[in-house]
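For reference, the structure is listed below as structure tokens.
All protein chains but one are shown at their positions in the complex.
Chains: A and B, in written order; residue numbering restarts at 1 for each.
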Amino acid sequence: MIELTPDKALRRSPLYRRHLQLNAQFEQLGEALVVGAYSDTGMEPRLAISLGLADLSCLPRTGFKGPGAPDWAATQGVEIPSAPNTALAQADGSMVAKLSHQELLIVSGMQGDSGLVDNLNQQIPGTGVYSLPRADSHSWLAVTGLLAAEMFSKICAIDLRTHKFAQGQVAQTSIAKINGIIVRQDLGTTPCFHIFSDIASTEFLWDCLLDAMEEHQGVAIGVAAIRSLDATE
Amino acid sequence: MKLLTCPLNGQRNISEFTYGGEYHPMPDPETASPRQWAEYVFFHDNEAGVVIEWWCHTASSFWFLAERNTITDRVIRTFEASEIFQNRIDFAEPTNGEKK
Partner (left out) sequence: MQRLPSPYGLLIDRERQIKFSFENKSYQGFAGDSIASALAANNQWLLSRSFKYHRPRGALTMAGQDANTMVQLPSNPNALADKEPLSPGLEVMGQNYSGSLKTDRGALLGLFSRFLPVGFYYKAFFKPRGMWEKWAPLIRKKAGLGVINQQLEPDYYDKQYKFYDVVVVGAGPSGMQAALTAAVDGCEVLLVDENPILGGSLNYSRLDAKGSMAREVRDLLVHDIEANSNITCMTNATVNAWFADNWLPIICQKRLYKVRARQTILCTGALEQQAVFHNNDLPGVMMSSAAQRLIHLYAIRPGKTAVVVTGNDDGYANALDLADAGVEVAAIVDLRDKPRSSPLVRAAKKRGITIKAGYAVYAAQKRGNHLAGVEIRKILSQGICDSQAEKIRCDTVCMAIGYTPTYQLACQAGGQLSYSDKSAMFTLNNLPDGLQIAGSVDSYWELSNCLEEGARAAIIATNALGFTQTDIPEPTAREKHSPNHSWPIFAHPNGKEFVDYDEDLTIADIVNATRDGYEHIQLVKRYSTCGMGPSQGRHSALAAARLVAAATNRTVAETGVTTARPPFAPEHLGHSAGRSFYPARRSNMHYRHIEAGAQMLQAGAWYRPAFYGQATDRDRCIDNEVNNVRNNVGLVDVSTLGGLEVRGPDAAEFLNRFYTFGFVKQPVGRARYALLTNEAGVIIDDGVACRFSEQHYYVTATTGGVDRVYQTMLKWNAQWRLDVDIANVTAAYCGVNIAGPRARQVLARVCTDIDLGAEAFPYMGVRQGTVAGIPARVIRVGFVGELGYEVHVPQQYGEALWDALMEAGGEENIQPFGIEAQRLLRLEKGHIIIGQDTDAMSHPMEVQMGWAVSHKKPFFVGGRTIAELEMKSPTRRLVGFVVNAKNAPIPLESHLVLDGAQMTGRVTSCNHSPTLGKPIGLAYVQPHCAEPGSQIKIKSSGGVMVTADIVTLPFYDSKTLRQEL
């Protein structure tokens, strides 16, 4: 049996101490050690429909920038979103967000399947394409649930209500006074907002989010809940 | 709070932006007189009227320009820097191998 202790791995989520405090149960997802669930009551999938917060920082992701980046990524089989600040789900479950005419953020699917990300990272980028260490520069948190936008309105000045902020829309903005990228990519029928922001501020943001969620009885959720939402149609 | 429209990210609160000063074309550093250079670096017109300003959308680090009326504080339009800076800028080798 693999020892699932986050404090022994080479790569350690900036939040692993927070997870340990919350009695998280860890599981191996691809090469990453992630929180499966925080409690064994089986309530998390249901709570996540209302308001949940998950740490996906250990899941694979990468980024490319430069005048040649979109064309090069397209030749690697990436379906490129048409406009800046939009995101597109890829066939294999991963997601690509276009942050400007010259910049892409590529993140793995909820199964931790890193096929596309690994493949891109192993290629030698073409002329005018520069890789970005997105797995280390940015943390990855996901806020799920019908009350997510209401909660966000306490810490972010962008109107994220689902009829104003469409599926696949991207906002680069300030969240709790730190810069971040918000991508709406729903899990099944449940609204889901992915936040990519300064990895050094991860604990700060995590605490801010949980504090803002308290009013709505939001809770931390593991990937098991994320996967169960993702599976619903 | 004022709103400003970033050409890349759309309309946002002004608190999302960093002010980058008024745009003034740089005189040729090789040939400008000391007076011209000093005026470029240190003197500001503080003009009452329409000025062009640099603004940066902080979260995306995107620089752009804005035409703003300093009397009414109305932003007339914002546009990408490439509208003014269309070509690569190069500087000549200094004459005599040393700068003045």
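Assorted remarks:
FYI, a residue touches a chain if its C-beta (ideal position, glycine included) is under 8 Å from a C-beta of that chain, and two chains touch if they have at least 3 such contacts.
Keep in mind that this is a model prediction, so the values were computed, not measured.
Of the listed residues A:156, A:195, A:213 or A:229, the one in contact with the hidden chain in the full complex is A:156.
Although one chain is not shown, part of subunit B still touches it, namely residues 1-3, 13-14, 18, 20, 29, 32, 34, 37-38, 40-42, 54, 56, 61, 63, 73, 81-82, 85, 87-94, 97-100. Those residues of subunit A that touch the chain absent from the view are 7, 9-14, 17, 57-58, 65-66, 128, 130, 132-133, 135-138, 153-157, 159, 161, 164, 176-178, 198-201, 203-204, 208, 212, 215.
In this text, only the chains that are shown with their structure count from here on.
Averaging C-alpha coordinates per chain places the centre of subunit A 36 Å away from that of subunit B.
Those residues of subunit B whose C-beta lies close enough to touch subunit A in the complex are 8-10, 12-13, 15-16, 57-60, 62. Note for the complex: subunit A touches subunit B at residues 84-85, 99-100, 157-158, 171-174, 179-181.
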